[in-house]
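Presented below is the structure to which this report refers.
Just one protein chain is left out here, and the rest sit where they should.
Order as written gives the chain letters A, B and C; numbering starts at 1 within each chain.
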Amino acid sequence: MSVTLQTGPFEPGALLTAFSAGRTETGAVASFTGLARAEQGGTDILELEAYPGLTDAEIARIAREAAERFGLQDWLIVHRIGRIAPGEAIVFVATASAHRREAFEACDYLMDYLKSRAPFWKKSHGPDGARWIEPTDRDRTDVERWETP
Amino acid sequence: MSVTLQTGPFEPGALLTAFSAGRTETGAVASFTGLARAEQGGTDILELEAYPGLTDAEIARIAREAAERFGLQDWLIVHRIGRIAPGEAIVFVATASAHRREAFEACDYLMDYLKSRAPFWKKSHGPDGARWIEPTDRDRTDVERWETP
Amino acid sequence: MARVLLFGRLADIAGWRERVVPGASLTEVRAALSADADLAEALAGKGVQVAVDKVIVRGEAGLTATSEVAFMPPMSGG
Partner (left out) sequence: MARVLLFGRLADIAGWRERVVPGASLTEVRAALSADADLAEALAGKGVQVAVDKVIVRGEAGLTATSEVAFMPPMSGG
């Protein structure tokens, strides 16, 4: 149960291996890896800014709530910050539970939160210069799926 | 895009690493790892039987349909057969797509299929002897979520 | 003649998993297997599927000397 913000590249498979090891009562490990897309040459570099101390605390708070809501046994979130090249991993989320539905839903929920409401500021550097990116309409509707009426 | 049935242990992280490598137009890789549970000493060994040539062909057929339905860029399924100890991986599914919703849904769909309808026969060996396992009611209702009315 | 494979609990009931059985059709193979009454009853049970040469078939099918006939109880999923 930890959130890590890191400036260097990370390897999702190594994180999954460590997260899955030694679990004899976990039936299900769901994971999500977000990769930086080249967008057919439209993006050279993605630049992600966080506010260390606030960003990680806020993500951890949401993850603890999700662990409670979905009955997780464990979770792990690693998020790149700084400059990220196409094909590199931006985010890795893993969730562990006894049965698969909880692990899937919690992983999906955490990604919707991370992509739409987590305290990051994202800039895309491409051949036409740099621009700030905001959540897409789909990011907004995705995260709204989880709100209880 | 491959299905592997294998009798020896496999390492989910290594599969995720290989699957995620070199993708510059994939934004999303979802994965699921199913682990054998000890069930507090209720299960010593899980024994999974497949019909090679039929089981893998049937899984590949369903996965190709799912790739079409969800617009996947790629997918990978590895399934253990034979005797499996608690904590070992039984199944690994990875899906790749441009955006995350498709990868999540396809991975979830494939697991629902694999857990309820894939041609496997499963026996649990515990302190009270061996017994054959059938899909749970939840496995059945989970897979029915995907049926178009 | 057909190579018959039994899966899951069918193999436990029969005490074997693979055997060459005489018969030029599924009906004849089933008849040859009915010497074991417990197995015959299990083979006729609900949800038992039959595959010939790794393709699921319903009803009757002709067999050659190299046919592989599999009897599969309800699948448990992985």
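As a working rule, a contact is a pair of C-beta atoms (placed from the backbone, for glycine too) under 8 Å apart; a residue touches a chain by one contact, two chains touch by 3 or more.
No experiment lies behind these values; they were computed from the predicted model shown.
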Only these shown chains touch the missing one, namely A
Just one of A:Arg23, A:Arg37 or A:Lys115 touches the chain that is missing; which is it? A:Lys115
Could you list which residues of chain A touch the chain missing from the display? 34, 48-49, 51, 53-54, 57, 79, 90-91, 114-123, 132-135, 139
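The working rule: only the chains that are shown with their structure count from here on.
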Of all chains, the one whose CA centroid lies most distant from that of chain C is A
Centre distance in Å when chain A and chain C are each reduced to the mean of their C-alpha atoms: 49
Once you find the CA centre of chain B and the CA centre of chain C, what distance in Å lies between them? 27
